[in-house]
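Structure incoming, see below.
Taken from a larger complex, these chains appear in their original positions, while the remainder are omitted.
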Amino acid sequence: MTRWGKTLPAALAAVLCAGPAFAQETGIDSGDTAWMLTSTALVLLMTIPGLALFYAGMVRKKTVLATMMQSFFMAALIAIVWMVAGYSLAFTNGNAYIGDFSRLFLSGLAESWDKPFVMGAGLESAATNTIPETVFIMFQMTFAIITPALAVGAVADRMRFSALVLFMILWSLLVYAPIAHWVWHPAGWIAVLGAADFAGGTVVHINAGVAGLVLALVMGKRVGFGSENMSPYNLGLAVIGASLLWVGWFGFNAGSAAAAGPRAGMAMLVTMIAAATATLSWTFAEWISKGKPSVLGAISGAIAGLVAITPASGFVLPGAALIIGLIAGVVCFWGATGLKHALGYDDSLDAFGVHGIGGIVGALLTGLLAYGPLTATADAPGGTVVGGLALFMNQVYAVVATIVFTAVATFILAKIVDAVVVLRVNEEEEREGLDVVLHGESLG
Amino acid sequence: MKLIMAIIKPFRLDDVREALTPLGVQGLTVSEVKGFGRQKGQTEIYRGAEYHVSFLPKVKVEVVVTADLAERAVEAIAKAAHTGKIGDGKIFVIDIERAVRIRTGETDAEAL
């Protein structure tokens, strides 16, 4: 069940608005395009500088720059990977599991650049949009960028840069692209199955969280983990980062409506409500259990809420968002504290604790709380995404499939890359810090 | 000459400086340090990881004075830095064999 199908009514509207004569010529709507261009900028803002700051704000002084570099470089690296093959593998028809090579190097745009984008052209489940394909490619690219950038937070302070580069090229093509195809392409098996993921709870967050956890397990704990003081050097950076993630998330979720209409409005509203509620629930949970409401707790809660509402954002009403945020804040608090310490792995920046767990919570609750009328279409007046047992089971299925596939594939890729270039720096380098060791720079 | 090294609470610094001026002390050197002692710090929590902050921010004042002035300088500092609460700090006196003012080359008492 791709959200892009949802854009049909909007497209229709635009066409109507344009008037027949004009419609033949182009169904591109300037308002929808304006919003999608803006959303693209907002989602890129989430990774650079948003995520770069959020993560850099949680590490020690000696790896602040290296941590920023991971997010910044991902933006460049994955952009090219996406242009060369990732987009083609994710969003061309291909089969139920992966796209084809028809858009390698984005070939074909020379002809279609000024036409409205039709996803799955040729298929009867094809979805017409009111924006050009260039904008769709860009918007999706920013999603492909942030996913690996999120995952690497789990292994902060210890991964070699060359290993990161090699690993993420492979991971983006062999793990991210297929899953994006499954969920968001009308031909994808999860879309056909009828599981719903409006803006990427499965594709982005569960995917990143699980991949991060596997990397953390493969690479092992940081030197001194548990014994030495690893308190953040500059939490202020993390607050700025979380704030930009929050603001950028409006593009992430409301932009996933692919049009500047009522669905985008509702998506933005529920996104805000879930983020806010989770901030409160994490903060109060910590206040009660630890005695103080920490700043790191508040911003972590916000991210947890944003993650959890992501798959639901186009399908639920404000009341449901309140519930999703409330649960996500508490559960992710437990995931980043209780669970992690219980199991003893070193998911350094809680990529799994927040994104993995938050994504699962959101995906499942979407199955229960989706409000049909928001996805009503001509042929399905009751809505195409309706909360209930049926949808819930589909969600469970999609979540499990994603977790298993990501875990296995990530493990294999990690082992391969480790064999080729070695994943981790040695103890002395780790003590000295990645900034100076990997990049020959340091904070003054 | 004596080097008086005082570890004090940061917010007492200005008072200490003012207390020394009347004694004719023309200069001193200050550094930010962290102190461990009887005074206990807060506990910091980051995503469930608790760190007990055993080191508290202090200021180290180093001032070199002529031997005859040392006694009064120590008293002045002790008075100005005193709050009566635990963690007020310490004053140590060390002998200095020689002092030189870089600008003029003057030595010992004249160098101060």
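Every chain is named by a letter (A and B) in the order it is written, and numbering of its residues begins at 1.
Quick note on the criterion: a residue touches a chain if its C-beta (ideal position, glycine included) is under 8 Å from a C-beta of that chain, and two chains touch if they have at least 3 such contacts.
None of the values given here were measured: they were computed from a predicted structure.
*Asks:* What copy number does each protein chain type have in the complete complex contained in this file?
*Replies:* Formula for the entire complex, using the labels shown: A x3, B x3.
By our rule, only the chains that are shown with their structure count from here on.
*Asks:* Between subunit A and subunit B, what's the gap in Å when you average each chain's C-alpha atoms?
*Replies:* 53
*Asks:* Spell out the residues on subunit B that touch subunit A in their complex, using ranges where they run on.
*Replies:* Those residues of subunit B that touch subunit A are 44-49, 51.
*Asks:* Touching subunit B in the complex: which residues of subunit A?
*Replies:* Touch residues, subunit A against subunit B: 58, 229-232, 286, 290, 292, 294, 296-297, 300, 336-338, 340-341, 350, 353.
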